[in-house]
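Removed from the display is one protein chain of the complex; every other protein chain stays in position.
What follows is chain A.
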Amino acid sequence: MKINSILVVDDDENDQFICEYTIRKFDPSILILKAFDGSEALDILHRETPNAIILDINMPVMNGFEFLDRYAQEFEVHAPVVAMLTSSHLGKDRERAMQYSFVKSYFEKPLQADHLRVMADLLRG
């Protein structure tokens, strides 16, 4: 199964831009959904379930981990691939994120085409 839609959750305008550009280059047909913090992301997820979520950790209002808690509790159906995308590679954060069954990958910023390829492979099973 190929990626049809990706939700990008990041408060940084530039990172959103990089994600959008990289995804477009990778596959222009992918639908890109944007959320600037965890609560915005939850609002979107109440409406639709994308194939993949790219999630930043450090965000105001609701950070990545708070989002993951809510997403785990409030949703029965989860996006098949949730990938963390963070600016620093800290073992503690990675461990914490990987405890969620739906978190499949942990990438370091900036987002690259290779990351998307891994996600696509994961989706294909």
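The rule we apply is simple: a residue touches a chain if its C-beta (ideal position, glycine included) is under 8 Å from a C-beta of that chain, and two chains touch if they have at least 3 such contacts; residues count from 1.
Keep in mind that, in the parts below, contacts and distances are computed from a predicted model.
This figure omits one chain of the complex; the name its UniProt record holds, of "histidine kinase", "Redoxin domain-containing protein", "Ribose transport system permease protein" or "Energy-coupling factor transporter transmembrane protein", is "histidine kinase". Screening A:5, A:58 or A:105 for touch with the missing chain picks out A:58.
Chain A meets the missing chain through residues 11-15, 17-18, 21-22, 25, 36-37, 40, 57-61, 86-88, 90, 108-112.
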